[in-house]
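Only one protein chain is missing; all other protein chains are in place.
Moving on to chain A:
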Amino acid sequence: MSSNMASSSAGSGDSSAARKNSKRPKYSKFTQQELPACKPILTPGWVISTFLIVSVIFIPLGVISLFASQDVVEIVDRYDNDCIPAPARTNKVAFIQGAAPKSCNRTLTVTKRMKQPIYVYYQLENFYQNHRRYVKSRSDSQLRSPKFENQISACKPEDDAGGKPIVPCGLIAWSLFNDTYTLSRNNTPLAVNKKGIAWKSDKEHKFGNKVFPKNFQKGNLTGGATLNPDIPLSEQEDLIVWMRTAALPTFRKLYGKIETDLENGDTIQVTLQNNYNTYSFSGKKKLVLSTTSWLGGKNDFLGIAYLTVGGICFFLALAFTIMYLVKPRRLGDPSYLSWNRNPGGGR
């Protein structure tokens, strides 16, 4: 890129300065539109080297990302179907809404050593936490301070129970996820730490430590989990996690952390209470145990995307080089000008 230091045509600035009250415009590079500027031109050299540089940066980045993703050990177990007793599978919704015991045992096998902390997630699919009605159905002020307990206008129809405001109100809180997992490894209980799974800012600023659940799940229809009315909302981390709504209909949410390493070949028994109704909308439920890398969880997409884009750029660089060698066009060749190209057009 070249820098074009355009300067003024040597004007008669001095002579006019002498004149009193002259309306002569004052000279400045700005007003005369002569600011120094660089004018990028897509010369073949520039094009090719840009593509090359991009590919040179992107391909290693892709490799690194892929490695990071490969490092992560992830166990995913879909249980929504299996945890319904075979006879009840014809009408899953009836089963889940019924009173029959919903306990269910799952066995997971660790195929690769998992270093602590191991994160326990539940994954829901086809659950629209981003639905406009759903997202709006909460009262941030009520969550924050007992003073605003009555600010429930946005929460309908889960705003009050028998005229008394529900805390926390709204559809989000009402539909709180209520499956529970109890883990054991090789028949010894495996502690799942349910503290520290929420964002600090949520705990400190969005959910008040003086706000206690009231009238929760006391409406005519029970949604999801109930809350211990003696624990302030700021400590109800499951709720806090749940209320940080997901962006997409497939999402994971943190359930807890396992703070011991899991060895290759370990079997993990999960006793779960399959309470949450995803059957009516055919949503899948999955239990996920995962370690993290510096990039987070397991997802090859980023690495592959980097490799692809880097590859495309490399290919383009190659293509342009070949084209340039085969059919060069001189810079500024006037024969390409449109009025030179068709002889009838100009004079």
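We take it that contacts are C-beta pairs under 8 Å (C-beta built on N, C-alpha and C of every residue); 3 or more make two chains touch, one makes a residue touch a chain; residues count from 1.
Heads up, the rule we're going with is that contacts and distances are computed from a predicted model.
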Worksheet item: Which of the following names does UniProt give to the chain that is not shown: "NADH dehydrogenase [ubiquinone] 1 beta subcomplex subunit 4", "Phospholipid-transporting ATPase", "TBC19 protein" or "Cytosolic iron-sulfur assembly component 2B"?
Response: "Phospholipid-transporting ATPase"
Discussion item. So one chain is hidden, and I want to know which residue out of A:S141, A:S184 or A:Q269 touches that hidden chain in the complete assembly.
Written reply: A:S141
Response to the item:
Residue list for chain A contacting the dropped chain reads 1-2, 4-12, 16, 19, 22-27, 31-44, 47, 50, 54, 58, 61, 65, 74, 93, 117, 119, 121, 123, 127-135, 140-141, 144, 156-158, 171, 174-175, 199-201, 205-206, 221, 223-224, 244-254, 257, 277, 280-281, 290, 292-299, 301-302, 305-306, 309, 312-313, 316, 320, 323-324, 329, 331-334, 336-339, 344-347
